[in-house]
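As you look at this complex, bear in mind that one protein chain is not there, while each of the others sits in place.
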Amino acid sequence: MTCEEFKRVLPELGSGHGIEQEEHLKSCCACSDLVADLNAISKEARFLQGSEDPSPWVWNSIEVALRQEGLIRQPQLHPQTPAPLLGWRLRWLVPLAATLLMVFGVLIYQRGTGQPQMSEQHSPPAGVVTANLQPADVMGGEDLQLLKTVGERTPSMRATYEADLRSVNAYIRDAEQSAHSDPNDEVAQQYLRNAYEQKAMVYEMALDRSLP
Amino acid sequence: MTDAKKRQGDGLSEADAIERAKQGDAEAFESLYNLHKRRVYSLCLRMTANTAAAEDLTQEAFLQLFRKIGTFRGESAFSTWLHRMAVNVVLMQLRKKGLPVVPLEENIETEEETPRKEPGADDPRLAGSIDRMQLQRSIASLPPGYRMIFLLHDVEGYEHNEIAEMVGCSIGNSKSQLHKARMKLREILKTSRAEKATKP
Partner (left out) sequence: MQRATSYAVGLIVVFAALAAAQTTRQEMHFKVARRASVSIVNQYGAISVKPAPGKVVAINAILYSGKVEVDHSKGRRRVAVFSHLLEGADAQTGRVDYEVLVPADASVTLHSTTGPLHVEKLRGDMMVEGSTASVDVRDVSAGHIHIKTLNGPVTVTNVSDGLVEITSVGGDVALNSVNGSLVHVNTSSGKIHYDGDFGDGGDYSLTTHSGDIEAIAPAYASIEVVARSVQGTVEKDFPLQPEHTSFVPRAGSAFAGTMGEAASSVKLLSFSGKIHLKKR
């Protein structure tokens, strides 16, 4: 085997050499040196794996994005907290509020398809979705849990959140009564939607780890 | 040390961290990041030869991983899964920029085109004398296609069939480019050593 022939097959050899190539290497210093050098480069390169550290802000940036995307979520509530009302957990209230908003969105949409706005009938027309609402308590179990969480994290804000929850609950209560008394009333439905939007916002802000 | 048993100083194993990260635990995410950040970042840095780009790509690779962590079922090692994701992120970025990921099948440089260095008594072997910093610099100066294949094979340990699948070339091309990358590095390192030897 000549040096030219050896170099031609060298890329295909990998870590193993055939008998012919071994014989050539035994007799040719140049090719032997070449193979040794290439192996040394390959061996040394392995030490470069994972040898650099990124700057600390890379993690900070990742963490910010994870929080914004909701991939970092609140830890489980302490097991000793009282069982929430109706088996719902605190963290479900925000999507619940959003779901209720969507329900009312459906209601409003169906109103917009030409059903009587201020009809004298009291039962909703066929095909109209009405949410089976429970009257809003002044301060339900979920609200108390939220206040407990706020009180543990930022005691100074507890009074603010309590006052705001009372205000928003009163809004929901009045809006629900208005909507119940006339399910076809678009304005009443908008009040109710707005009231739930307020409640969802209060929960969002209380549970948002970016703010105390 | 298996993946499952890898532990950080705080005692959180990788397996535990993965499960907790699926639940949205911030500490678990950070733990996984700290376990793998060096390898991912080093890969990105060597592939792009640019610190800012490498940090962006590291960020993107981990974010993609964490977004999909709920789907990880443990069929492969977590590090393999992450690493493959990092490579894909880098390759996608290079493709977006229109940079060549790997040269075409035809060789860009042939043996006849490169100046031949005649072996001689004053040209000892590199083995045992490769300066790691010099090697890093030399890798950074490789053409992008050569650098890509070299990093994936010799630094990161991928096999040619895996590299071919990732970068979209043939196995033969992967082997050929790797050989050329090593030859080029040999030339650069020898030149550098010769220059140092002649300096007073």
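Read from first to last, the chains carry the letters A and B; within each, the first residue is number 1.
Assume a contact is a pair of C-beta atoms (placed from the backbone, for glycine too) under 8 Å apart; a residue touches a chain by one contact, two chains touch by 3 or more.
From a predicted model like this one, the values you see are computed outputs, not experimental measurements.
The chain not shown here is touched by just one of A:2, A:27 or A:160, and that residue is A:160.
Within the complete assembly, A:201 is the residue of A:1, A:36, A:139 or A:201 that touches the hidden chain. By the touch rule set out above, subunit A reaches the unshown chain at residues 57-58, 60-64, 116-118, 156-157, 160-161, 163-164, 167-168, 170-171, 174-175, 178, 187, 190-191, 194-195, 197-198, 201-202, 205, 208, 210-212.
Touch with the hidden chain on the side of subunit B covers residues 56, 59.
Quick note on the criterion: only the chains that are shown with their structure count from here on.
Centre to centre, using the average C-alpha position, subunit A and subunit B are separated by 31 Å.
On the side of subunit B, the complex with subunit A involves touching residues 23-26, 29-30, 33-34, 37-39, 41-42, 45-46, 54-55, 58-59, 62-63, 66-67, 111, 119, 123, 125-128, 130, 132, 135-136, 139, 150, 154-157, 175-176, 178-179, 182-183, 185-186, 189.
Interface residues of subunit A facing subunit B in the complex, by the touch rule stated above, are 7, 10-12, 14, 29-30, 33-34, 36-42, 44-55, 57-59, 61-63, 65-66, 69, 71-75.
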